[in-house]
Each structure stands twice: as C-alpha cells, then as structure tokens.
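Removed from the display is one protein chain of the complex; every other protein chain stays in position.
Labels A and B are assigned to the chains in the order they are written; within every chain, residues are numbered from 1.
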Amino acid sequence: MEQLFYLSDLFGVAVFAVTGALMAGRKSMDLFGVLVIAIVTALGGGTLRDVILDNHPVSWIRDDTYILVASLAAVGTVIWVRLTQPIHEKGLLIADAFGLALFTVYGTEVALRHSVPMSTAVIMGAITGVAGGVMRDVICNEIPLIFKKEVYATACIAGSLVFIGLIQLATPHWVATGIAMLVVLLTRLAAIHWHLSLPRFHLLDRD
Amino acid sequence: MEQLFYLSDLFGVAVFAVTGALMAGRKSMDLFGVLVIAIVTALGGGTLRDVILDNHPVSWIRDDTYILVASLAAVGTVIWVRLTQPIHEKGLLIADAFGLALFTVYGTEVALRHSVPMSTAVIMGAITGVAGGVMRDVICNEIPLIFKKEVYATACIAGSLVFIGLIQLATPHWVATGIAMLVVLLTRLAAIHWHLSLPRFHLLDRD
Partner (left out) sequence: MEQLFYLSDLFGVAVFAVTGALMAGRKSMDLFGVLVIAIVTALGGGTLRDVILDNHPVSWIRDDTYILVASLAAVGTVIWVRLTQPIHEKGLLIADAFGLALFTVYGTEVALRHSVPMSTAVIMGAITGVAGGVMRDVICNEIPLIFKKEVYATACIAGSLVFIGLIQLATPHWVATGIAMLVVLLTRLAAIHWHLSLPRFHLLDRD
C-alpha cells in the first residue's frame, strides 16, 4: 500500500514535469530552462506546502528519485516532440487530472497529520495540487491557467473536503483515499469534456 | 488589548482580501481565482515573514478564522460589485492604509521578539505590510504597484523605524504601537492626498 502510494506519487511528478516541459517549449526556452520549469512544476506545490507546514525534510531533499523522475520526464518530452510525434493533448489532460487527484489527497493527508484545522487542510491540498502549475505560469510570464480554465481547483477542493469528511467518519484510509481521488478525477474529466467553467468576475478598469 | 490587536489584525486581512478580489476582477478571473488572489494578498506577507523567521506555526495554519475572514471579504466584494454598487475608491485606499499600518507594526514586533538586528526587523515589517500585494500583482502578471505608486513602502519603513525607536526608549508598548501606526497612516494618507512620489530611476534599455 505504502509502495503503491510512493509509485503513484512519482507518477504525479512525471506528469506535472511533462506539462512544465511543454510550457517551456511554447516559450522557446533552452534545454536547461525546460529542466527547471519541469522540476518547479512537479515539485513546487509539495515544497511550498512543506515549508509553510514546517514539515522537514522536504521530500526531494532526502530522496533524489523525485528530481530524477522529473528530469527524465522533461528530457523524454523533448525527445518525443523532436521525433515529431505530436503530443496527445487529451491523454495529457487525463494524466494531469490523475496527478491532480493524487497530489490533492496526499497534500490534505500530510496537513491532517499535523492536526491543523479543516480549512487549513483543504488549502494545503489545493496548494499541493495546483501551486506547482501556478509557479510554472508565473515564471513563464502567463496569468496562471487555473484561474482562467475550466473547473480545476474546484475539483481539488471538492476532493479534499470529501477526504476529510470520510476520514472523520472513520472510513478506512485506503477507501477514503480512493473515493476522494475519484471525486477530483471525475469532476475534472467532466469539466474538460463539457467545458464547464465557474462564472467570471468582470470588473472594468477605471484607473 | 490582546483582543483588540487580534480584531484589528482580522480587519487588515479583510481589507487586503478586498484589494485582491478587485484585482482578480480586473483580470476577469473566475470565482475560485478571486478567492485565491484574495487569500494570497491577505495572508501572503505574514506567511513569508513567518517562513523566513522560522516562526511556526504560521498564524492561519492554527487558526482558521484568517482564511474564513479573507474568503468572506472576497465573496462580499463580488456580491457588492454585482449589485452594481461602485467601489468607493477613496474609502478603499484609506482602509488599505489602515491595514498597511497595522501589518507593518505587527510584523516589526514579531521580528523584534526573535531578537534580530534592527535592519532585519524593519525589513520584516515591510515584508508583512507589502509582500502580499506584491504576490497579488506578480500572479496577475502586473509590475507590482508599490514600485510605481506614491510613497507606499516608505510609509511602512518610517513606521517600523519609529516603532523600534520608541520600544528602545522603553515607551509603553501600546503607546509605541499607536504612534507607529499613526506614522504609517498619516504618511500614506498625505501621499495619496498630495500625490507624493519618490524620484524615479530611469535607465534606457541599451540591450
């Protein structure tokens, strides 16, 4: 079980690293830039969570598998695209949704182990799931996609709330994890499929 | 006294959350984006201060009133604007100046409790007062306002210096707090009223 969790965590790292590498490619960065953006996207959210929670050592500080997996995913992406294989957008979005589901539930769980209030645990789940992508977009000089796209962080807040609720109802740990991950995954896939969006808040600039 | 301090801290959080929500509206973000930008603006400065000072747990980690107040302020802003009530710019600027005064003095005090050198305490006051706004602007892809606007961080550095000076002269704590807050507030209000600015540093781009 622990082993399975570790492997899916690495899978999430790989997926987010690919999205980082693709964004770096859209900005015509050099190979080092691709590597950095991939690593920041994959590990940034978890690092921010651990630093704010004072949860040391940060995962990739003690175990260099994380950096290795993120780097390999980035290099693999560049090679794949160079061989003119188009990126399968839909497949990437589904993988990304899986990574989001995993990171969100994992982040919420880490926060709960520090016995923080519920709202803090939800925020920590969201930070783990989305902050890496926000850092990617900020460094690449874009308004973060998650604020503009279909229901994204909402999926992750929903999953986080479901996880906390199930744990408090004394649901077995692996059941709560599974259901909460499904909630994130299905919400996100539904949002992609039917292009669901939250209402926008428009404000004219009167400065 | 402690109670009064806590309440004014929450007032500062609410005010900064409103400025975050308004900026998010100017960028036509969705409702979740509004919430995130509001929370980052309201709590980002204090979080950065605590993480750098190793002052754990961070305030909103242990007490979820902070997140709640920031969220309510953001939702309230959206509803208020939707009901086509225009935002009273002057009122907002004055409230913002009050929040700045409070956060600056509070941040300086937290730093002094860690017995850091004086210049560090001043920087910590400034980080607490302005870093949330800088994060708001960076995420929204704007050059941070505080570097372009009227005397802003200068007001906060002045207040921080006055606070440290009064404490070293053994002034009663609440007197020092009151005077330092007044310094920030009046400097900032004077800057708004007479459009005071620091001189600019222009450098032609020769790249």
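Assume a residue touches a chain if its C-beta (ideal position, glycine included) is under 8 Å from a C-beta of that chain, and two chains touch if they have at least 3 such contacts.
It should be emphasised that the depicted structure is a prediction, and the values quoted were computed from it without experimental measurement.
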Option from A:L92, A:C140 or A:I179 whose C-beta touches the chain left out: A:C140
For chain A, the residues touching the chain missing from this view: 21-22, 24-34, 36-37, 39, 47, 51, 54, 56-58, 60-64, 67-68, 78, 81, 89, 138-141
Footprint left on chain B by the chain that the document does not show: 51-54, 114, 116-120, 123, 134, 138, 141-144, 146-148, 152-154, 157, 197-206
